[in-house]
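Encoded as structure tokens, here's the structure I'll be asking about.
Complex shown without one protein chain; remaining protein chains in place.
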Amino acid sequence: MADIKIDKDRCKGCCLCVAECPRGNIRMAELLNDAGQPYAEIVDTDNCTGCALCCQMCPDLAIAIGPKKPAPDKAPGSV
Amino acid sequence: MADIKIDKDRCKGCCLCVAECPRGNIRMAELLNDAGQPYAEIVDTDNCTGCALCCQMCPDLAIAIGPKKPAPDKAPGSV
Amino acid sequence: MSDAETVMSGQETKIVIAGFGGQGVVVAGNIIARACVIEGRNVTGMISYGAEMRGGTANATVVISEGEIASPVVETPDMAIIMNQPSLDKFEPVIAGGGLLILNTSLVDRRPHRDDLRAVQIAASQIAHELGNVRVANIVALGAFIRKTKLLRPASVEQAIADLFASKKAALVELNIRALNEGMARLVEAS
Amino acid sequence: MSDAETVMSGQETKIVIAGFGGQGVVVAGNIIARACVIEGRNVTGMISYGAEMRGGTANATVVISEGEIASPVVETPDMAIIMNQPSLDKFEPVIAGGGLLILNTSLVDRRPHRDDLRAVQIAASQIAHELGNVRVANIVALGAFIRKTKLLRPASVEQAIADLFASKKAALVELNIRALNEGMARLVEAS
Amino acid sequence: MKILLKGNEVMCEAAIQAGCRFFAGYPITPQNEVPEYMSHRMPAVGGAFVQAESEIAAINMLFGASAAGARCMTSSSSPGISLKQEGISYITAAELPCVIANMQRGGPGLGNIRASQADYWQAVKGGGHGDYRLIVLGPSTLPELYTLTMNAFDYADHYRNPVLILGDGILGQMAEPVELTPYAPVVDLPEKDFVLDGCAGRKPRVIKTLYLRPALELVHRNELLQAKYDKISSELSLFEEIETADAELIVAAYGITARIAKGAVRTARRNGLKVGMIRPITLWPFPEEPFMRAARTAEKFLVVEMSNGQFIEDVKLATACRRPVEFLGKGGGWYPTPEAIFEKISTMCEKSLAD
Amino acid sequence: MKILLKGNEVMCEAAIQAGCRFFAGYPITPQNEVPEYMSHRMPAVGGAFVQAESEIAAINMLFGASAAGARCMTSSSSPGISLKQEGISYITAAELPCVIANMQRGGPGLGNIRASQADYWQAVKGGGHGDYRLIVLGPSTLPELYTLTMNAFDYADHYRNPVLILGDGILGQMAEPVELTPYAPVVDLPEKDFVLDGCAGRKPRVIKTLYLRPALELVHRNELLQAKYDKISSELSLFEEIETADAELIVAAYGITARIAKGAVRTARRNGLKVGMIRPITLWPFPEEPFMRAARTAEKFLVVEMSNGQFIEDVKLATACRRPVEFLGKGGGWYPTPEAIFEKISTMCEKSLAD
Amino acid sequence: MEFERPTTLLETRTHYCPGCGHGIVHRLVAEVIDELGIRERTIGTAPVGCAVLLYDYFNCDIIECAHGRPPAVATGLKRVLPDRIVFTYQGDGDLAAIGTSETIHTANRGENITAIFVNNAVYGMTGGQMAPTTLLGQSTTTSPDGRGLNHEGPPLKVCELLASLDGVTYLERVAVSTAKDTIKARKAIRKAFVNQIEGKGYSLVEVLSMCPTDWKLSPQQGVDFVNHQMKKVFPLGVYKDRS
Partner (left out) sequence: MEFERPTTLLETRTHYCPGCGHGIVHRLVAEVIDELGIRERTIGTAPVGCAVLLYDYFNCDIIECAHGRPPAVATGLKRVLPDRIVFTYQGDGDLAAIGTSETIHTANRGENITAIFVNNAVYGMTGGQMAPTTLLGQSTTTSPDGRGLNHEGPPLKVCELLASLDGVTYLERVAVSTAKDTIKARKAIRKAFVNQIEGKGYSLVEVLSMCPTDWKLSPQQGVDFVNHQMKKVFPLGVYKDRS
């Protein structure tokens, strides 16, 4: 699970992220955004690996992934 | 022997023909031509093979070789 | 002021059609101008490609006149076909007093602020969607426009549509004519 | 008319130096002009690169004046240093009446046709050849010129030569000054 | 039958009707419809269309195409026309006929893509080097654009001189019904005895602009060119006059601006103001005669142009500065409305009354 | 100490003295000494010399060099200057200071390599597109060329505007003794707050000439430019007047032609003819004041220029066409002699007496 | 993995069409500038083309150049300020048509600059005319029947062309039509900037990019066009590396 967000007003609805997500985790919303364009949305945040392939493809930098929360089960300094 | 002629008024005295003649058969005349330039002259027409290398090199088309006179010792049709 | 009066009030009638790029505003303007030619009237048309490049709104303007047309450039339209909200925001302030708005209520979510304008509503995108192709919303709005203004004969407009799509499929002509008729039928006078 | 008169007759003295490309006419013009600067006189110099490109004749012109110089372009020279036959053919017709010719008899094989011109002869190329470098023929002729005209002080000319060749070998300066002196010594008044 | 076309298309169609069979151009807004239209129409009529790699290549392709005897054309807008200036000077020096269109946009620099008339000086005085003249036409409506474009090819051939169509973004982009009348030459067309098509059966020909020998050969060449320009000046002077006879105020404008100004002049007359208008159609040669005439009778002039003041100088010169000339204009994509012009006219007329 | 240099070299040395540290150019006669001189002097003073692949590249290199804050220069002659017209329009639109020299040669086309003044219109009216102005200087002697070249950099920086030195083949090729006085600025030099050198410690800067939004932004931009041009016009007007006070005939000429004409005017005075002369040094802004003044007192004007008549239009406008203006001039490499000008003056004075 | 907007890119929404490749290329360039910490000493040149508004998006000094002339402008900038980082950003019309000469000579002089060349096989800004890089058979508004070998010639291959120049340091062709390509493209762009920082001379990265609007395709079809058509004609890879 990753801290992924799509900025709907930045999205221009090109769908390139949709095709790129290996987990089929992005779809187009039913509505239009304020600019009158369709926009993408994450289907399920929990299903997102944070691979950022969608971000790599988005021409409008509409997708951001926040910093990984330190995995609680790993003690600092381990490995 | 070839029917070679250097047009002294066309010659600009560059000497390129002199260097090119395999028989050393061209030299620069002592005088200047009407344009005030030194010019090349054939040392010995009889010594010229008509190879035309000098002509190939002359930037001013100052050297002409006339048509070969049919060699009198060869009967027409032979080889 | 009656509709007919509007037409006659100035020598020239100035129309703008505005919307997103892709909403066919240029095609709508083209059809109006062609219908004028068919009716033998003086007309000029123009695409205002001014400030916008990619993205943003597009608009086409048409000037119709019984006399010589001075400027093909429209600064204060008498009538506007407004296909989306940003276009309403942009054009409402410049419409001539007493001017007419045809509003595509599918994408325009407010009524005009000015009270010296008249407005007609048509759910153009919605109706187009019902007709099977959202891209004919422009023609639906156009239907409402000619029904309201009586500026052009429906037959001329149909002819213009037929001419314009002549090189394309016949089905397209038919679809557009259906859209035109729907528009004429389903306009709603704004209160 | 005496030589001094010639100089004073007009406000400006116009000189041309003409010959084949490679005969150093530009250098000669340059030396005259530099000598003028040394003497604090007004001077302009110019290379007429006009019609000729490659090949053909070259010429340099110098205008000397005690007052302001109007045109640096010389159309009717008062004096000419003629380094070869074609230059005589070219310039003889345009020299001002009473003008002076310095003729390099090594390469000029006729006397002037006009009888209103004065001429001085110097076998410049020949003398230069004797001096060991045919390229200083220009300086030899220049020597004859300054001797005849008294337009410039020999010391200024020597200084100009020294300045011009400053960056080159000292031997070159020396050779040129020898050429200058030879020219001054060996001019022949034409009959 | 009238058909509805954009100005850029009207111009293309006129060119093709007039027998233009070579077009080279490079895209630039607001004239992109020109190469686009030519790219399909030109091959269809057996001509050649070349999308050049630059405006410079395009004008030099015309140099060749015209030398080869073809009626030929290029088109661009302001920055692109600036790039053609060297080529234009050459082509004029070589006396090669061709037609060049400038659909002016806002400048200077990249500017914008609105309409403008700020390349007037470049067109009529010469943006290139040396003393040369283009015949410059300033169409005001699309029907006129259609006719003048056809005529342009005739003038070019008749005088062996490039003709520049000085349009603007509005003229190129607007649509208007136009009757596509068939082409008929308006001047006689001399045989093209300069054409380079191989010297079979004749002496080789040379087209050149270098004149080195004798030294004054180029001066002589210039004299010949000037004599031609004098001839053109004396023969070619197109203009429209509207109610100038009794006018106290004369509006001077050309191109699309004149069209707009005409509306204002009509309104002024309807309002009882004694206003007339002179609209030069040939911008070079500048039609001096109607201006000189008007300078005798009218009190003042108003120049309207879409620039910060270029055309106005020719109006002043043509009227020998005899009458005051006021100005309404701005550069950078500004255009006047009939209302604004009418307002200016009214103010000027009121002032006159007050005087 | 005076030293003897060719005009082209004088100009270069002045540029270097004035702190020019970037030069880009492409060879063309009669200004080849300029890139040649710069190719060794520029590196010697720590500047950059680039032999550009074309005149277009050269002017655009200046666009960059000026943006980077350097005093910079390019030079060419007529055909090459035509090629720079787009760049000149851009650089003026962007208000980037730089100095451009045109050592004019005979045109149009390839023409010849004699001297000419037939690029006057191109220089002062604008050979590029849009409403813009270059400050144009017309030096007449080499000492003046030296001074004006140094000043040119100052005007350019002061007004953030390109300055064009309008010379000609004679001026470039002739040699004359010149005193290489040290550089001292003649106007104050504002800090260059437009320079692009990376945005460390400040906001990023943009240099651009495109103005799209709002629609009239470019019109506004033009207004600002025009205001600047008005300011320059009101502040900068250089000219030389010779015995105009009581003159019946005024000779108007600039550059090398004025130098030659001066000789004729002196001779005329010696011959008792009441002749004066006005020599504009700034060709834009055109010094109107002395002309207006002279138009009140003198009877007629004589314009001498090495072209078929370009500068003459500005003289007519500056005198409001009040007095007859006669013309002595030709294009294509013709130049006048003092004698020819004197003859023309005499004829005109005789005619006056006859009148 | 974290994915944030680079600071070199302003917040402004771009004017590009949906699915346009310019947005991706902008991000990559901005990320590299961020990563190398050179924003405050970088000067970019904006082309005339759809990317003309570069300065509305990039948070560094930018100069907008005449069409085709960015290499000359960059030369002027860099010669005056050799320790600043100068990059050009150009379309195929800008770089390979009107600016051919400037590109070749700037490259061959080995000017120490970085060129980002966005090849979308069409003139985007002016509405879809044929570009030098338009594919054979591709129809555009000025090649309505598809570009033909006979009259228009084959597409111009810029990397291949420049590869023969001895003055050039680094040439690579990349794409932004898949996420993987995009990641590779970033590496190439990084290298092109690092070369400049290290004074190694002229580097150019050609980026195959989408112009769905002028191709008259949907964004997805645009991506397919790059992947299936363009890459065949313009093979990806390093064309020169003397760094």
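The letters A, B, C, D, E, F and G name the chains in turn, as written, and every chain counts its residues from 1.
Methods note: contacts are C-beta pairs under 8 Å (C-beta built on N, C-alpha and C of every residue); 3 or more make two chains touch, one makes a residue touch a chain.
This is a predicted model, so every value here is computed, not measured.
Asks: Have a look at E:A52, E:I232, E:I260 or E:V315 and name the one touching the chain we're not showing.
Replies: E:A52
Asks: Thinking of the whole complex, not just what is shown, which of G:E152, G:E172 or G:E206 touches the missing chain?
Replies: G:E152
Asks: Tell me which of E:M61, E:A115, E:L137 or E:I345 is the one touching the absent chain.
Replies: The single option touching the absent chain is E:M61.
Asks: Would you write out the residues of chain E that touch the absent chain, in ascending order?
Replies: Contacting residues on chain E, toward the hidden partner: 21-22, 24, 48, 50, 52-54, 56-58, 60-70, 72, 86-87, 90, 196-201, 204-210.
Asks: To test your reading of the contact rule: which positions on chain F touch the chain that is missing from view?
Replies: 26-29, 32, 35-36, 39-40, 48-51, 53-55, 79, 109-110
Asks: Quickly run down the residues of chain G that touch the omitted chain.
Replies: Output for chain G: 97-101, 104-105, 108-110, 132, 149-157, 160-161, 163-167.
What we mean here is this: only the chains that are shown with their structure count from here on.
Asks: Can you give the whole-Å distance between the Cα centres of chain A and chain E?
Replies: That gives a centre separation of 57 Å.
Asks: Please tell me the distance, in whole Å, between the geometric centres of chain D and chain G computed from their C-alpha atoms.
Replies: That pair's centroid distance is 62 Å.
Asks: Indicate the residues of chain F shared as contacts by at least two other chains.
Replies: Those would be 56, 86, 90, 112-114, 208-210, 212, 215.
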